[in-house]
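Heads up, one of the protein chains got dropped from this complex, but the rest are sitting where they should.
Up next, chain A:
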């Protein structure tokens, strides 16, 4: 139904490259600044949203011992599609299931183990401006804020490439020069019609970036 584009201006980058955020501004303050900008633009706040992602690693002994690179399964939820649950392999297929898929995963404990403490989620406000939907979220992992996600949808258009220029222009209006290049999903299906799982693939990429970004040694898998 919707065309989604998602990108991730890492907070630090935001600080040094473009918007002259004063030293020591927190993620929260930057989000508030972006919220303000959107509201000045005329966007209307319409409640909140969340996207979360749980990581499971395929714990089957055969795979673990065979020396292959370990495979991860990500189970994601999106408040925009409350009656669905998305299961994705990295660079692999995306499965859209009913919400009780979570219960199934518990039953499959012996094959897929939940990597506790690796849950990433993005929560924030949802804005509407004309036919645009903007979701401004704070990405948190564990209890710490790791970055900001900005999701922009242009609802009337279902073909991603068609509206790219239009979206660029819109994003420039509130993000000035942070606007990134076209997301990889566009390339995969250039003529394809948007589906909600495209959004989830983009969020997964984003969350994986967040995980890699954390340099501190932790209990996480990478």
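Everything that follows uses one rule, which is that contacts are C-beta pairs under 8 Å (C-beta built on N, C-alpha and C of every residue); 3 or more make two chains touch, one makes a residue touch a chain; residues count from 1.
The definition used in the following text is that contacts and distances are computed from a predicted model.
Set against the options "Armadillo repeat containing 7", "Glucosamine-6-phosphate isomerase", "Vacuolar protein sorting-associated protein 16 homolog" or "Mediator complex subunit 27", the UniProt name belonging to the omitted chain is "Mediator complex subunit 27". Remark: the omitted chain is touched by one listed residue; of A:40, A:91, A:144 or A:165 this is A:165. Although one chain is not displayed, chain A still touches it through residues 1, 42, 129-132, 154-159, 162-163, 165-166, 168-170, 173, 193.
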